[in-house]
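Before we start, here is the structure in question, set down as structure tokens.
With one protein chain held back, the other chains of the complex are shown just where they sit.
Chains here go by letter, A and B, matching the order in which they are written, and residues are numbered from 1 within each.
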Amino acid sequence: MKTIIPVGPYHPLQEEPELFKLFCDGETVVDIEWETGYNHRGIEKINESKTFEQIFFVVERICGICSTSHPFAYANAVEEIANVNVPDRAKYIRCIIGELERLHSHLLWVGLAGHFIGYNTVFMWAWKYREPVLDLFEIITGNRNSYAMFKIGGVRRDITAQQIPAIRKILNALKPKADLLFGAVLDDPVIHMRTKGIGILTKQDVIDYCAVGPTARASGLAIDIRKDDPYAAYGMLDWKVITAQEGDVFAKAAVRFLEIYESIKIIEQSLAAIEKLPEGDISAIVKNIPVGMGCGRAEAPRGEVFHFVKSDGSNSPVRHKIRAPSYVNVATFKKSCVGQSISDATLALAAVDPCYCCTERMAFAYDAYTKKKIMDGNDLIRHSQKRTEELKRKL
Amino acid sequence: MDTNFQLPSSDFPQIKKTLGFKEHCFKKSLWLYHFGGASCNNCDIEILDCLTPRYDVERFGMLLIGSVRHADVLLVNGSINTKCRDRLLEIYKQAPRPIVVVAIGACGCTGGIFAEGNTFAGPVDKIIPVDVYIPGCPPKPEAILAGIVNFLNKK
Partner (left out) sequence: MENEELIELLQFKFKINIEKVFIQYKNRVLMQIRQEKLMKIATYLYKDQGLRFIIASAMASDDKFEIIYHFSNDKTGLIVNLQVFLPREKPEIESLVPLFVAADWIEREMHELFGIRFLNHPNLVPLLSQGNWEPNAFPYAKNQKPKA
């Protein structure tokens, strides 16, 4: 008999809030289906009635975690149409904000993954170490989320000379904490048993599903928009793309861990570069947006964000198409979850980082067809946590 | 920033005034249930942030729980679109009485930036009665805590 386990439906990104239905035969997941639209807010349509400057505030709120990546990609698209030369200082500031976002997003993911396998200590640790990063955001931009730093032609706020030592201090304090956390996580035998060989995506799967970001990089495909199509200051900095070959949950975690160090490296280099550039030169003047179309890309913590903007010369776009990375990454569940047991499927779902814990905010415990209560998201997490307990005992 | 303007409670106003039933119900640890509508995720993270070591609401006995049937407080954030409107109503129906409904964030209070969208079904208070409004985009964890504490201290 096939049992349907609903996971969802609330999921926070723009087009991907969804209800996963895991079709199970006994313990094994045999198929997976989606139901989306819970979070459809009509952002693309709203943007057609906004001016180019106003759209920054809308795209920032597509996703609270990626609230730099979307404005970043959008700015790239519009600057491509208007052919703007962004001042170097603004480019570096953009990179700093983008990388700080990657830091906080990856730490957030580590915490949630820990929660899913029943290691709530990891959850608390990772989120504790994430707080200093949010403090940095508050120092630089004035808000913990939704930073409003971007504008066409540059950034809104400067990083002053007084702020730089404070930023360095917090970053330096973060490094040993990250070492500690990752050492503890990556050496844990239970975590090895839970994550290795689970939810494998082969390189060919990734190519078929056109997956991006850490999901693709963990399967040996070195796609990183920051390297492939350098934007802002990424072309002027020294850093490397992290890849792994295995494609399982462990590889995805490892890629994210190592990316945190690369991000810290990028921020340090950018800070050093900023110190040499004159203060205050943070924005180019853009008078109007000509007719044309632009494709802007940015590497969000989850992968490539793509914005397509078509302008007819007026002060608002004719069409604004947005593609968030989870839009393609979520589809890979069909490969990574099928054939896994239910408790591992939770983890495979979490490994893609489809924003965070749909499962935690399980609202509907009823199957849409039979109106029968089957199992809700918390049961699913509990199931996964029980499995960890069993493995722990075995050791 | 004014983080805790409130409208009069709509859930059993008479009982509250005369018997103190509601005060009695919310005297001990509050259990929270979190419903995220069509939101941008920011308020969701800030709510979770309240649970983590820096803010740590668990020291007050507040727990985020998985089923609304055990909850004293229903936290709602995000604009509500047509599709999740029915789900919100269903959750509200399942909740035990009395329940405090807290609308968190600009979208929860008014619809915010997404009120112009073609799928917008109304801010939270158009769908279910709301007791506490915590505005902000997103409200800081301190503001969320302050909002709930102010509600509890209200005489």
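For the reader, a short list of remarks on this structure follows.
As a working rule, a residue touches a chain if its C-beta (ideal position, glycine included) is under 8 Å from a C-beta of that chain, and two chains touch if they have at least 3 such contacts.
Predicted model, so just to flag it, every value in this text is computed and none were measured.
In the entire assembly, the chain absent from the figure touches the shown chains A, B.
Shown as candidates are A:K21, A:H40, A:R130 or A:R256; the residue that touches the absent chain is A:H40. When the omitted chain is restored, the residue from A:V30, A:A148 or A:C210 that touches it is A:C210. In the complete assembly, the contact with the undisplayed chain comes from A:S49, out of A:S49, A:N120 or A:T160.
Only one of the listed residues, A:E80, A:D188 or A:E246, touches the absent chain: A:E80.
The omitted chain makes contact with chain A at the following residues, 15, 34-37, 40, 42, 44-46, 48-49, 80, 83, 207-210, 223, 228-230, 292-295, 297, 304, 306, 308, 310, 318-319, 321, 323, 327-328, 331, 334. For chain B, the list of residues touching the undisplayed chain reads 81-83, 86, 116, 118-119.
Please note the rule applied: only the chains that are shown with their structure count from here on.
Centres computed as Cα averages put chain A at a distance of 26 Å from chain B. Listing the residues of chain A that touch chain B in their complex gives 9-10, 12-13, 17, 37-43, 45-46, 49, 57-58, 61-65, 67, 108, 111, 123-124, 127-128, 131, 144-146, 355-356, 360-365, 376-378. Only residues 34-46, 48-49, 52-54, 66-67, 78-79, 81, 83-84, 87, 90-91, 112-114, 116-120, 137-138, 140 of chain B touch chain A when the two sit together in their complex.
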